[in-house]
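Missing here: one protein chain of the complex. Every other protein chain is in place.
Take a look at subunit A:
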Amino acid sequence: MDYFSMGGYAAYVWPSYGLAVLILLGILINSWSITRRCEADLIYMHQNRSNVELASVANAEKIR
């Protein structure tokens, strides 16, 4: 358990690592979800060309 005390600096070392991981995970998930959403919409529009106008209204707020 002595290891986790980081020589008395646990309050500085662990939050640094925690926040770095949190921010990296956040931007990774953000990058992934944008791509997934846009590509899914694109495939949907390709498949339903007759419904293009309908889809454009439904998704207008999602991507610009």
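By definition in this document, a residue touches a chain if its C-beta (ideal position, glycine included) is under 8 Å from a C-beta of that chain, and two chains touch if they have at least 3 such contacts; residues count from 1.
Here is the rule we use: contacts and distances are computed from a predicted model.
Q: One chain is missing here; what is its name in UniProt, given the choices "Imidazole glycerol phosphate synthase subunit HisF", "Proline dehydrogenase", "Heme exporter protein C" or "Sugar ABC transporter permease"?
A: "Heme exporter protein C"
Q: List the residues of subunit A that touch the chain left out of this view.
A: Subunit A touches the chain not shown through residues 6-9, 12-13, 15-17, 19-20, 23-24, 26-28, 30-32, 34-39, 41-43, 45, 52-53, 56, 59-60, 63-64.
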